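Omission of a single protein chain aside, the complex is shown with its protein chains in their original locations.
Take a look at chain A:
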Amino acid sequence: MSLIPASLRSFSWGVIALIFALVGFGLVVLYSAAGGNLKPWALSQGVHFIVFIVFALMLSRVPERLWKAGAFPAFAAVLALLLAVELLGAVGGGSRRWLDLGIIRLQPSELMKLTIILAVARFYDMLPAGEIRGVNALWPPAVLIGFPFLLVLTQPDLGTATMIAAGGITVVFLAGVPIRLFVSAAAMFAAALPIAWSQMHDYQRNRVLVFLDPESDPLGTGYHITQSKIAIGSGGIFGKGFLNGTQSHLDYLPEGHTDFVFATMAEEWGLVGGVLIIAGFLLLCRWGLRVAAKAPTRFGRLAAAGLTTTIFFYVAINLMMVMGLAPVVGIPLPLISFGGTAMLTVLMCIGILMSIERDGKTSRSGFA
C-alpha cells in the first residue's frame, strides 16, 4: 500500500504527463505566435485546457459499461444535432456548423467523430462472433457511418466527413471483416473518384489542383502550402529560436496559430521540435493501442483502438497538410492548435480511453 490513495493512483499519470507536455509546448508556440504575448491565444487556450482536462478525468471515472450503454443514444442525439444545424443553417442561409455552448462553440460534426466509434464498436460488440463474416456484419455499420458522413459532407466539410468515415471504417476493419472487402472497396472508391470530382465544389477542386502543383497559384490557394513549407524548411535542425520566427510574426504564414501551428513551431524549434511533437503523438497512440489490446471486452477493444485512430487521423492529416503531402483541409493539430473544439474531442477520447484502461485494470485485479 502506498501513501497515495488508490483512487488517485488509478489515473494514468504517464499519459497525463504526456498530454501536459504537448499542451504546454503548444502554449509556448501560441505565446510566440502572438508575438510574445499571452493574449489572445495562449492564456485562453490554457484556461480551456484546464477545464477540459478536468472534464476528461471525470470521464475516465465513468465505467466502461455506461459508455457501452450510452453509445447508441449518444449517436442518435448527435445525429439529431447534426440534422438540426443542417436545417438551421439552411434556414439561416449560411453554413452554420456549430452550437453555442457558452464556453465553447461546439460542432456536432466534431462530436460525431467520437460517437461514431462508440456506436460501431457497440454494434460489433452485440454481433455474435460467428456472424462477423456474414452480410449482417456489414450493412448496419454502413448505415451508421453513411448518414453522418453524408450530412457533414453537405455542410460542406470534407475534412471532418472523411475523418468520421475513416474512424468508423477503422472499427469495421478491426472487428474482423474480411480483408478482401476492403481491397474491393478501395477499388470501387478509386472508380468513384471521377464522380466525386464532378460533385465537388469549385473551391474544393481548386484545393486538390493546387495541392498537386502549389506553385501554380503562389498567391491564392497554394499560398498556405508554400508559406508553410517555407516556415518548416527555413527552420533547419534547431530552428530560428524562440520568438525569432519571421514567417509567423510577419504574417506570411496564414493561420499560424490554428491549422498551421506546426509550421509556426517548426520555424522556431526546427526539426528537433517537430520530431518531439511527432514522437509525443506516436507515444499517445501506442498507449491507446495498448489500452485496446489489454481491454477485456470486445466493445472496449474496438472503442479504444477506434478512438486512438481518431486522434491519429487528426495528427496525420494535419501534419501531412502543413508539410505539403496532403491537400489543405481544415483539420487542426489537436492539443497544439488554438481552438477548443478539437482539444475537447481529443481529450474526451483520452478520457474514455482512460476509463477503458481502468476497467481493464480493475477487472484483472479482481474488483468490480
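Going forward, a contact is a pair of C-beta atoms (placed from the backbone, for glycine too) under 8 Å apart; a residue touches a chain by one contact, two chains touch by 3 or more; residues count from 1.
What we mean here is this: contacts and distances are computed from a predicted model.
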item: Record-based protein name (UniProt) of the chain missing from this complex, from "Penicillin-binding protein 2", "Aldehyde dehydrogenase family protein", "Sugar ABC transporter permease" or "Cyclase"; value: "Penicillin-binding protein 2"
item: Contacting the left-out chain in the complete assembly, out of A:F11, A:F72, A:F147 or A:F173; value: A:F173
item: Residues of chain A in contact with the chain not shown; value: 129-130, 132-135, 170, 173-176, 178, 180-181, 184, 227, 229-237, 246-247, 250-252, 266-267, 270-271, 274-275, 278-279, 281-282, 285-286, 289, 292-293, 298, 301-302, 305, 309, 312, 316, 319-320, 323, 325
